[in-house]
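This report concerns only the one structure given below.
For this depiction, one protein chain was excluded, whereas all remaining protein chains were kept in their positions.
Order as written gives the chain letters A, B and C; numbering starts at 1 within each chain.
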Amino acid sequence: MKAWLPQTWSGRIYALLLLSLALAPFVLDWMKQPFYLDLLTRALIFAIAVISLNLILGYGGMVSLGHAAYIGIGAYCVGIPSYYDYYNGWLHLALALGVGGGFALITGAISLRTKGVYFIMITMAFSQMAFFLFVSMEEYGADDGLVIYSRSEFPQWISLDSAFGLYYWIFAVLLLALFFIHRLVHAHFGRVIVGSKFNEERMMALGFNTYRYRLACYVLSAMLCSVAGMLLGNFAGFISPDMMSWARSGELIFMVIIGGVGTLFGPLIGTMVFVLLEEILSAITVYWHLIFGIMLVALVLYGKGGIHGWLSLLDRGGGGRG
Amino acid sequence: MAEPLLTVNSLYKHFGGIVATDNVNLAVEQGGIHAVIGPNGAGKTTLIAQLSGQLRPDSGEIEFAGHSIVDYSVARRAREGLARSFQITSVVMPLTLLENVMLAVQGTGGHSFRFWAPVKNDRAMRDAALASLAEVGLDDRAERIAGQVSHGEQRQLEVAMALAMKPRMLLLDEPMAGMGKEETARMIEILGGLRGDKTILLVEHDMDAVFSLADQLSVMVDGHVIATDTVAAIRDNDAVQKAYLGDSHA
Amino acid sequence: MLRKTMVSALIAGAVATSGVAQADSVKIGFVTTLTTPAAVIGEDMKNSVELALEHIGNKMGPLDVELIFEDDGFKPDIGKTKTDKLVKQDDVDFVTGFIWSHVLLASAKSVLDADKFLISANAGPSQIAGKRCHPNFFSSSWQNDQTPMAMGEHLNQTGVKSLYVMAPNYAAGKDMVRGVESTFKGKVLGKDMTKWGADAQLDFSAELAKAKSSGADALFVFYPGKAGGAFIKQYQQAGLQGVMDLYTVFTVDSIALPKLQAGGLSGVLGSKNTQQWSPDILNAANQRFVSEYLARHGKYPSFYGAQSYDAIMLIKSAVEKVNGDLSDKDAVRAALKQADFDSVRGKYSYGNNHMPIQNFYLREVVEDGEGRWTTKIVSTVLTNHQDPYAKDCKM
Partner (left out) sequence: MDWSLLITQLLNGLQLGLLLFLLASGLTLIFGIMDFINLSHGSFYMIGAYFCGTVVAITGSFFIGVVFGLVGIFIVGAAVEWFIARRLYRSDHLDHVLVTFGLILIFDTLVHLLWGAQGMAIPLPDMLNGQIRIGELVLPTYRMLIIGCGLGVAALLYVLVVRTRLGMLIRAGASNRTMVEALGININRLFLVVFALGAAMAGFAGMLIAPITEASIGMGNDIIIVAFVVVIVGGIGSVKGAFYAALILGMMDTLSRSYLDVVLGWFMPVTYAETAAPALSAMLIYILMAAVLAFRPQGLFPPAGAK
């Protein structure tokens, strides 16, 4: 058996998922389904955000109910410059990373002094502040949101103008994010983050200033999420403060949990399932929230470990490490 | 007489009306094993917590290797060479023994803002960790998950992690807690092997262990240190007999 | 398993669209609010559209009508996604509906970029009337500012000297306030913009106390849908009736009135509002629409319904003029521009920005012959009125 082929059933399924995502635009184009390409594009963007949330929530044990704020910040970093006819993508990217990272540094420095449920609440509070800040910005549409009439421009590098182009650049960012997280959690930094999740007291006694590492992790996660926001702004062409409300942050958490907390591919598959389920169910009935709600309850009561957990069950029979 | 590595002067800490440590003075000699004994609630764990930085004393001074560390954080003290083990087993349960000890090596080996290279490939760190595991006799179990080995092995892992920090001094909070006879004997052997190499402050209930290991002995009662002397002298000390040994160890 | 259903759903979708993509039907997408409390408005529009389709026998010229309703959830981003779906997935020829200005602003680009026609059946934000006007956009309602402008005129005529203004804080609310301020010659003593959307503020205690203490002659409000009923109730409970006269736009309508009547809030009888339409307008189309709606649903249709009914009739007139050839966009556009159909409000024409040039009436709340509360036209305030943003439109 070739070494680079996935050795486990879950590994094979994830490889298949990535492969289908890579081929999806061609298949959908052949099927004349541009709307489903849109849906997949949206799902990929959210997957990047969910991957970023999983870094702090899954690996670091920091449950943030305010991560959607960074999607909003990233999106407004496209929207506001575009409002003044600045379309340079590098500027948008730099702003998203800078503003997202800066906001995370300040709010994280305060939030990380708290633990557990208090951390959940304080991150929610900061995201609500960001939400109302944008609501108060009359010039940029306030509650009504802002239409982005043209996408970010990366002269001579990248064109986001076609649906295909946008999809593949987003897919590339997603792969990069996965690879980055994979390296990160297995590097020195990642071990400290994972160790702090399970036993922070011990980590401090071992000489780690865990606060600093956690803050750095929080900022990195926020920056990645801001990039997702920037992509969402480009894709949707319309942004509003609504995308940073606490309910949206809650949805991001669900996507992590559906897929599997603290796993590499869990967030990706969780997001795919969430977005597609939402689409399919809402096409069936306006009362789809009922089905969705029952699924959430059942997931917690009976479905431990999320989809990754179920897939890992397959591996037990097949041997090898998950 | 050797220079003391750790000196504690007039340490005072109270919680509301309860005095946990009351004017505690202590000097731990370089290379020696200094045991602290006393009945439950005497303030031993509070003392360890203050030495390791978990608790701030209300007043008093802690000097380590010639300078005051009373304002240092837990992590800073650890990096200065003051390693501790916990009374209740405190390791990272979902990780393997090797990974746990590697974290200990990592903690005192410079910063960990290294985002890219896998820890697995860090040869030096791995070898150092394996060496520490070997010191406590766990090298054959390096790849086992910490949460799945026996209690005695977890206690040994605690010590291995403390050792892996290459500390100048070990603060061991009841390393024999909850152990069976054989496991205790094994731990005594391990700690005995460190004599002369590491300075150890040992808080322990198991008197056999204390008497066989300690060079110096301090007795704490109600937050006070009522006596500090050699093991033999303490055995003959009437006050100690009455206050402590006479009651609980008869 | 999920992948399997997903794939089969995709395939089913593909088959479905390729099956109906022939030119023997005209496809119309209708975006409105069918969930959240604002669904009362959506229901009214849906009822009226269904009535319109029945009246035309589901035919427009040689083509069958295929109508698809989508729910915007009272949120701009959902509205936009649903609009994208109508345009890309269902490949509709016309997109219409749109109660909310912010939903329309978020969604317009998707329709217009795809070179489809967008007919607003309600929302008339200033942006789309002015700078961002578009050849493929038409309105079967009004521009937001016009109705409050008519109210401002009426306030001048009745001698109101000072005014307190309240409206929800979103695109249309801002337009409404701007509209009344542009024509009202007295003094505006205070203004409150309250939170809007699915989680809108509905307890106005603090604002009503402020309005009262401002000492203004009258209170002007814009609270569409459910909020309207709640507002009127609190206005009366606060004891403002008779102290500070209430003037409204898009607030006291056939949606609020049955509830107010059930709640016994008789103070609203005799109150005045302005509108481009009323159930009692005398023309054949309106009489047929109102009487059949009444018979079927046991209540009067609202202006939302009237405009939706008109939107369908407007599309029909254009499809008939091009004899079903929807590929000739220029011809369809020219046909729409003529507004050559029997509107329930009576004849109107389109300005350069494709907003109606029409009359605005003062309406009074009265009890009809059968004891139902409704509105009756008192006078015409503005005749053949064009909105103020038309001059900003380069078209």
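By our rule, contacts are C-beta pairs under 8 Å (C-beta built on N, C-alpha and C of every residue); 3 or more make two chains touch, one makes a residue touch a chain.
These numbers were taken from a predicted model, which means no experiment stands behind them.
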| remark: Shown chains contacted by the missing chain are A, C
| Per the touch definition above, residue among C:D93, C:D145, C:D175 or C:E207 touching the missing chain | C:E207
| query | Out of A:F26, A:W90 or A:Y287, which is the one that touches the chain we can't see? | reply | A:Y287
| Any idea which of A:M31, A:L91 or A:L133 touches the chain not displayed? | A:L133
| message | Tell me which stretches of chain A touch the chain missing from the display. | response | 63, 65, 110-111, 113-114, 116-118, 120-122, 124-126, 128-129, 132-133, 135-136, 138, 142, 246-247, 250, 253-254, 257, 261, 287, 289-290, 292-297, 299-301
| request: Against the chain that's been left off, what residues of chain C make contact? List them. | output: 34-37, 39-40, 43, 169, 191-195, 198-199, 202-203, 205-207, 209-210, 212-213, 226, 229-230, 233-234, 236-239, 259, 262-265
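We adopt the following convention: only the chains that are shown with their structure count from here on.
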| note | chain B and chain C share contacts with A
| request: List the centre-to-centre spacing of chain B and chain C in whole Å, with centres computed as mean CA coordinates. | output: 76
| remark: chain A to chain B, mean C-alpha position gap in Å, rounds to 43
| request: Name the residues of chain C that each touch 2 or more other chains. | output: none
| task | Would you pull the chain A residues touching chain C in the complex into a rising list? | result | 28, 31-36, 38, 142-145, 147, 149, 236-238, 240, 242-243, 273, 276-277, 280, 286
| request: In the complex, go through chain A and note every residue touching chain B. | output: 183-184, 186-192, 194-195, 198-199, 201-210, 213, 216
| query | Which residues of chain B touch chain A in the complex? | reply | 52, 54, 73-76, 78-79, 83-84, 86, 90-95, 99, 102-104, 106-108, 112-120, 122, 161, 165
